[in-house]
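Here the complex is missing a single protein chain, while all its other protein chains stay put.
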Amino acid sequence: MRRSVTKKILTYIFVILAGIWAIFPFYWALTTSFKSKADVFKPVFIPFIQFEPTLENWINEARLRGDVILLGLRNSLIASLTSAILCVILGGMAGYALARFRFEKWKNRDIITWFFSLRFLPPIAVAVPFFLIFMNLGLIDNVISLILAYTVFFMPFSTLILRDIFKGIPVELEESALVDGCSRIGIFRRITLPLAAPGLVAAFIICFAFAWNEFLFALILTYRNATTIPVVIAGAEHSQGVDFWYICTRSIIAIAPPVALATIVQRWLVAGLTLGAVRGAR
Amino acid sequence: MNAASKNKRMDNNKGGLNKKISRRKALSTAAKVAISAVVAGVVAGVGGYFAGSTTAPAKTIRETVTVKETVKETVTVTQPVTVVTTPTTITTPAITFEGATVTVACMAGGPEGPHSSVLYYFKDEWEKLTKAKLNIIEIPFGELHEKVLTDAVTGAGVYDVAKICATSLGDLVVGGYVIPVDDFMKDPRFPKWNPDDVPEPVKRCVTWGGKWYGVPNDCDGIYLYYRRDLWENPEYRRKFKEKYGYELPDPPKTWDEVRDCAEFFNGWDWNGDGEPEYGLCQSLKVGAQAWFKYLAVAACYSVMPGPIVDRYHNVFHFDPETMEPLINTPGPIRGLEMLIKLSKYGPEAMLGWDIGPSWDFFVTKGKAALTWDWGDVPRMAQDPKRSVIKGKLKAAPLPGSFEVWDRETNQWKKFDRPIRCGNVLGCDWFYVILKHAKNKEAAYHLCAWLSAPEQLFKTVTVIWGSGVDPGWRIHFPPELSDGWGTGNLKEWITVGGYDENDAKSFLRAVYEQYFKSDTFLEYLKIPGAPELMDSLDVHINEALVGKKTPKEALDACAEDWKRIIEERGKEQMKKWYQESIGYGLPIKIRPT
Partner (left out) sequence: MPKEERIKYFFLLPAVVLILSFLIFPLVYSLYLSVTDWQIGKAPEIIGISNYLKALTDGRVHNALSFTLLFMIFTISVETPFALGVAILSQLRFPGNNIFRVIFTAPFFTSPIALSYLSITIFYEEGGPLNNILKLLFGIKVPWISNPNYAFLSLCLIDIWQWTPFLYIIFLAGLESLPREPYEAATIDGASGFQAFRYITIPLLMPVIITGVLLKMIESLKVFDIIYALTGGGPGIATESYTMYIYKTGFRFFRLGYAAALSYILLIMLMILFTFLAFRLRKVYYE
């Protein structure tokens, strides 16, 4: 009895520490965004007690860069959501194929290695060729080029992660449905996918985060109309130094949609929403 | 533990696909979504409100321009153009480009950024004047060079005009991506800017092989700044004289004097805040500005003054005849040694400082007695919200040296007064017209108009957030520039918001630096300049942190430079270098 109480306390302490660790930079960004420019380099944490908070940074952002920030948010959302969804759909299908079927011409192992190897190439190496491709497609400064670039670049993630998830789902369930005359696609849709919900959500979140934070392609492939949030953030540095206060405001703005999204979908990371029947009679 | 969680799972599973959403969970999620939506809505609403209202900064000077339009002739160029001559004293003839759009690439920063603010400020006025459209595209600072080059090299050609750093000019000229503007300059239809109003170093940044490739604008230079309140404190002056045997130099004329001052003011509390202060502060972070600050120190030991740019005079980086790097000759080495000496009198952390923390330390915290930095510092010092040194700033041209290394005789040449090397320029931001520009005339009009005297004066005083530094004739009050300047000190104070003493000190320093020096540091703008400077930057940093001695570091740098020159073709690079420095041409420092 006592041991489990100690365990509980230790768990709580650890959780709280981990929480503080995770949240501290956000807290810092938030408080700094309310600091006057002179206070940025001062070691002050607590508003009202240690420094005089001011709204001027936020007001300036809204007044001067409001339209650019909103544009960046819009483009980032479109590019990230679309590419993440595409990654999960296409990557999920590919991952499923690699988990369930045997390929003769090129072994599964080699295809998996190929997917891994797509991650080896640093984006810089392909940035200029990508620019050329999209220039010839007339897609420069267009969100679509970002969607395509992100999908292509991040699909290996979803493929590989989902392959593992699908592997973890017992084959017997699918085979019994096959025997019952269900089509492959039907099985995939009605049995496998619901069971893989946590994995799908995980892959979606990861691909979304990658696309949301991606900087290099967004920089190279866009001029102004398709500019994304990371580029807007980078615009806070100029010949007179870094506007740390704007970095903070923009970081907070940039983090809000993904966190909101994560909040909404995190419940599906829990397996509890799956069909009870599948896991056998309990 | 397992049994408990298992039971919980069973409960959840019993719900099956009827997602068992507890009311509390639903409410909390809904609350979170609602809050995010509200916040987003508020931000959008506020943003929309402010975007709707005027975005022009508070200080605006309205000028009424009376133009008598007399249509002399209609000249058909690429578009029908109406030429008007005005009998008034307005120096800008009106010329219109109906339907044209000029796309300008500049450093990001929005309506209050250092360079973008100028464009936003003048956008409406210029558009009304020329009936053309101005399209401003902002690029994050660190990527300006890359984006402009990519746009040019791939033929995308989105940018018509770019405000670039002089290091980029070589690549652009050599690749044929920018057009010379000499013909435009002679054309009377366009706004006139006087090349003689510009300091010599700035001119040389913008020209290549004798041709003008851009319209100069910014004159960002490095000046020495120090605290008036410390220097005028009789107690401190007395102590200094006791310790060093000579009067506290005001201003310090050599780097040795600077070193003495820095050492004197280092490590004790001279501003009464209970904590020790430092002699100086500087931004010495690698990959940032350290190499500029190094060149500011090293130049005076290395550049031999002379009437023309020849092999042994007025060059710094390479021997123009052999393309041998000169970076490891005794001049630059002594400069690095001095920089290392100086770095001991500031906070250790400055080895990792970009300009932001350094300016903060000098201006906002006021914890350093002196520094040498860009022309932005005095402006920042005037902002009461960010500065504790308003009215306490003194500026001076960069110190010089009694000895300059003479490569001709291979020894130090002594002078009876300190030789000052005119200026180390930053990027000397200026406008270039790209080859792919759709309407080159409209593009040139914009550039020239922005550098016309009226606009230039506003650029350095009125425009809030402007990062453009003074250096043109229009900026200097005549009393501070031996009668040559055409500016107005009163306006610096009333319109620019400068403290009178700060303004006087600063403007005098700029004038002396640009127009009363003995020589100047030639700007490296050959193709490959970024790579050469990166190598210098890295090796200086190694010496600063003690990993190498100054000589080792600069020898390694010279090796790098040799390699880079070889790889790019020595003969070709030599030719470009000679073109870029105006080899064989006379230098003209005094204003005409």
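Which chain is which? They are A and B, in the order written, and residues in each are numbered from 1.
Everything that follows uses one rule, which is that a residue touches a chain if its C-beta (ideal position, glycine included) is under 8 Å from a C-beta of that chain, and two chains touch if they have at least 3 such contacts.
Only a predicted model underlies this, so the values are computations on that prediction, with no experimental measurement involved.
J.: If you put the missing chain back into the full complex, which of the shown chains would it touch?
T.: A, B
J.: For the chain left off this view, which of A:L64, A:L195 or A:L221 is in contact with it?
T.: Only one listed residue reaches the unshown chain, and that is A:L195.
J.: Looking beyond the chains shown, say which of B:I164, B:V181, B:A288 or B:L536 touches the absent one.
T.: That would be B:A288, which touches the missing chain.
J.: Counting contacts across the full complex, list the positions on chain A that touch the omitted chain.
T.: Counting only chain A, the missing chain is touched by 11-12, 14-15, 18-19, 21-23, 25-26, 28-29, 32, 40-43, 45, 90-91, 93-94, 96-98, 100-101, 103, 108-109, 111-113, 116-130, 132-133, 148-149, 151-152, 155-157, 159-161, 164-165, 167-170, 184-185, 188, 195-196, 198-199, 201-202, 205-206, 209, 212-213, 215, 229-230, 233-234, 236-237, 242, 244, 247-248, 250-251, 254-255, 258-259, 262-263, 266-267, 269-271, 279-280, 282.
J.: If the missing chain were put back, which residues of chain B would it touch?
T.: 1-3, 5-6, 8-9, 25, 28, 142-143, 145-146, 149, 153, 171, 174-176, 285-288, 347-352, 354, 356-357, 361, 527-528, 530-531, 534, 538-539, 541-542, 544-545, 547, 567-568
Convention: only the chains that are shown with their structure count from here on.
J.: For chain A and chain B, what's the span in angstrom between their mean Cα positions?
T.: The separation of the two C-alpha centroids amounts to 38 Å.
J.: Going by the contact rule at the top, pick out the chain A residues touching chain B in the complex.
T.: Residues 4, 36-38, 40-41, 59-60, 62-70, 128, 131-132, 135, 140-141, 194, 219-220, 223-224, 231, 234-242, 244, 253, 256-257, 260, 263-264, 267, 270-277, 279, 282 of chain A touch chain B in their complex.
J.: What does chain B use to touch chain A in their complex?
T.: Touch list, chain B to chain A: 1, 6, 8-10, 12-17, 19-20, 25, 29, 32-33, 36, 39-40, 43-44, 46-48, 50-51, 53, 55, 107-115, 137-138, 140-143, 147, 150, 154-156, 158, 220, 354-357, 359-361, 364-365, 376, 380, 385-386, 426-427, 429, 467.
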